[in-house]
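A single protein chain has been omitted from the complex, and every remaining protein chain is retained in its original position.
Going in written order, the chains are labelled A, B and C, and every chain counts its residues from 1.
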Amino acid sequence: MTDYTPVEMMTVAASRVLSSTDVCFAGVGPPSEACNLARVLHAPDITLIYESGTIGARPCVLPLSVGDGELCETALNTVSVAEMFRYWLQGGNISIGFLGAAQIDRFGNINTTVIGDYRKPRVRLPGGGGAPEIAGSCDQVYIIVRQSTRGFVETLDFVTTYGHGKGGSSRQDVGFSTAGPTLLFTDLGIWAPDPETRELTVVSMHAGVSRDQMAATVGWPIRYADHVEETPIPSGKELEMLRDLHARTCAAHQIHK
Amino acid sequence: MTDYTPVEMMTVAASRVLSSTDVCFAGVGPPSEACNLARVLHAPDITLIYESGTIGARPCVLPLSVGDGELCETALNTVSVAEMFRYWLQGGNISIGFLGAAQIDRFGNINTTVIGDYRKPRVRLPGGGGAPEIAGSCDQVYIIVRQSTRGFVETLDFVTTYGHGKGGSSRQDVGFSTAGPTLLFTDLGIWAPDPETRELTVVSMHAGVSRDQMAATVGWPIRYADHVEETPIPSGKELEMLRDLHARTCAAHQIHK
Amino acid sequence: MTRVAVISLDEAIAEYVFDGATVAFEGFSHLIPFAAAHETIRQRRKNLTLVRMTPDLIYDQMIGMGCAQRLVFSYAGNPGVGLLRRLRDAVENSWPNAVEICEHSHAALANAYVAAASGLPLMIFRGYRGVDLPRFNPEIGKVSCPFSGEELAAVRAINPDVTIIHAQRADRSGNVLVEGIIGMQKEAVLAARHAIVTVEEIVDDLAAHANACVLPHWILDALCVVPGGAHPSYAQGYYRRDNAAYREWDSIAADRHRFQEWMNENVLEQDHTVFASRAIASREGHD
Partner (left out) sequence: MTRVAVISLDEAIAEYVFDGATVAFEGFSHLIPFAAAHETIRQRRKNLTLVRMTPDLIYDQMIGMGCAQRLVFSYAGNPGVGLLRRLRDAVENSWPNAVEICEHSHAALANAYVAAASGLPLMIFRGYRGVDLPRFNPEIGKVSCPFSGEELAAVRAINPDVTIIHAQRADRSGNVLVEGIIGMQKEAVLAARHAIVTVEEIVDDLAAHANACVLPHWILDALCVVPGGAHPSYAQGYYRRDNAAYREWDSIAADRHRFQEWMNENVLEQDHTVFASRAIASREGHD
């Protein structure tokens, strides 16, 4: 089956790396979508955690907010937001933090705060929310975001969430003991940090994507791994489950597309 | 009715100062007994808090431990011990801390840790438990303990719980903003700190108690208020309710006296 | 400790929310106290410092109506929809007035409430490493661990003059049950000098299990019965989130004039009793 969109490919690719033993802090939107797709496909026992305090949520439809009622109704347990950030996240009990981004740089640092100057912003974005500490305390971080020159920038306007800093040993130097961003999923490919420089490096490109397309959507000279894989296209099952999830979600939220 | 014991007088006297608007952190034993007597007598809406985390307990029988099942079963709510000490006690939500003592000095400082040297004790007592921070964070502290020369000492072997320190402004100097011990109930009388020196001063003596008896049970020269009251003897109702409470407690705990 | 007063919402707001006050309307996605915010707007409160982890529509409306002088927050979005356009207009264009920003991460703001609920002047946490925000927020500091030498982030406690929350129900003594996604409600109430709680209903028996999130009557000041008072957010067990209202807000808030018309019609010309019917409509729309 080749009838799929680049965004569907992105979500499917991200879902594939998740397994039933993962405990995953899921941001709303594409991260939550990839996590729930994994759950219905091949990771039925994955533990999904939302910053609203729900532990082990198993929603039938995708939540519109991190605090949707269905997350709590299907969860094993719901704790206060303070307990979530103190005991569960900072306590080191979460294996994967799954984040989105507005701006990202080559070292996986993220800006979701402002475009322009902080004190006189051109665009005031939502801010960090849980991301700065999710990226610090989870064993590793996955990022999912569509490529664009607006989003993939040479220099962030603001460092909201620390990735690999300026590369190399930056992350340890600042005091982190966690791995930081280990995978970046986009609509065009999959990136992973170089073992030495920690620069995000293209390790897989989705079927039919060219290096010209890659270059046109990224604001810095892209590094490629020695062997760049081609991401396997979505299977019929993967697409069917993803589209079912969307259809259920739209019906439940009364979204007419 | 004059057929009552000095300990019954002590408990009744302590119960009289409690009211329905009090939120009272009750230690097990005599403090808990006075609190529950007040609750069944004249303070039906008093909020009793035990360090096990129970808020608003209404036990029919006196608990043997701070964590008896009946405290939880009759409570409005039960929180973790951490929450109890952090949010409820340290957060400043408790008006009265009601404590016992092994040793007490003239300024209401308490020792419940050791007799003798800390590192080589003659008697190893239970230790502070909740008392040091109860005495620091409650608006005021009531103490209930029987008088004896072993217990009412010139110098404590160990300061477990701070009262009025060395008197005067000691308590503020150490950094407390709470009132500390404001009343001491014994089997012989009622004591309160002098407004200036903060030395515990006899303000009421139970009926029939002489100053010689007082002196024989206290290890320092006692100060008396200018006008020492005579504590009203227990009413029939007070004694009846206290003895009912004891009878129910003994029956429930299968104690045969 | 004083007994909570069961009074009307307009009395409660009039008594405790004064011009210039620091106010937290808390509720993390769930149980957001919209009715109390609308009453505050109707009473034309000014120069408020508004504290909330997720400003959401509730503060977009208050900011757009000129109630706010300062905003303390950690994530300012319309969840699942986009940005908060009235907040942006205030920050980017000072309309209707400039709003000072005191920005945190979720972890930091949650810890600031925990600090205040715990009666402490600060709380420590592991956070803000390598990022830009501490340069712009003097409420963020550092503490060295005397045991390990590790440098930790510190955040100053937040003690609102008044915290306002919505909850499912209270009993006749005024004890309040919050259940489901409980967010920071307990901490925000304990952090504040005064607390107002709006509830769906008052019942004979809370029917709360032993370890539920219960707020005893003696830590509350005012209790107001406002059925539907969390609409368009939700009250688990009562009505569901009105996602359509959240989506619709994006276009209402996009235009200053349309925003003002909407606020006139739906807030200024109403009173809190309208929330009951909104919640019913929301329930019928969804079930």
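Points to keep in mind about this one:
As a working rule, a residue touches a chain if its C-beta (ideal position, glycine included) is under 8 Å from a C-beta of that chain, and two chains touch if they have at least 3 such contacts.
Just so it is clear, the model here is predicted, and its values are computed rather than measured.
Within the whole complex, touches from the chain that is not shown fall on A, B, C.
Within the whole complex, the absent chain has one touching residue among B:V123, B:A179 or B:A247, and that is B:V123.
In the complete assembly, the contact with the undisplayed chain comes from B:V159, out of B:V17, B:V40, B:V159 or B:A192. Checked against the full complex, the candidates A:N77, A:Q172, A:S235 or A:Q254 give a single residue touching the omitted chain, namely A:N77. For chain C, the residues touching the chain absent from view are 118-126, 139, 141-148, 150, 152, 154, 156, 179-180, 182, 209-213, 236. Mapped onto chain A, the footprint of the missing chain covers residues 21-23, 45, 47, 55-56, 72-73, 75-79, 86-87, 90-93, 95, 137.
Listed for chain B, the residues touching the missing chain in the whole complex are 28-29, 51-54, 63-69, 71-73, 78-82, 85-86, 89-90, 113, 118-119, 121-133, 136-137, 158-162, 165, 170-171, 174-176, 253-255.
Methods note: only the chains that are shown with their structure count from here on.
Among the remaining chains, the Cα-based centre furthest from that of chain A is the centre of B. When each chain is reduced to the mean of its CA atoms, the one lying nearest the mean of all protein CA atoms is C. Each chain gets a centre from the mean of its Cα atoms; for chain B and chain C, those two points are 40 Å apart.
If you average the Cα atoms of chain A and of chain C, the two centres end up 28 Å apart.
Touching of two or more other chains is recorded for residues 186-187 of chain C. Counting partners per residue, chain B has no residue that reaches two or more other chains.
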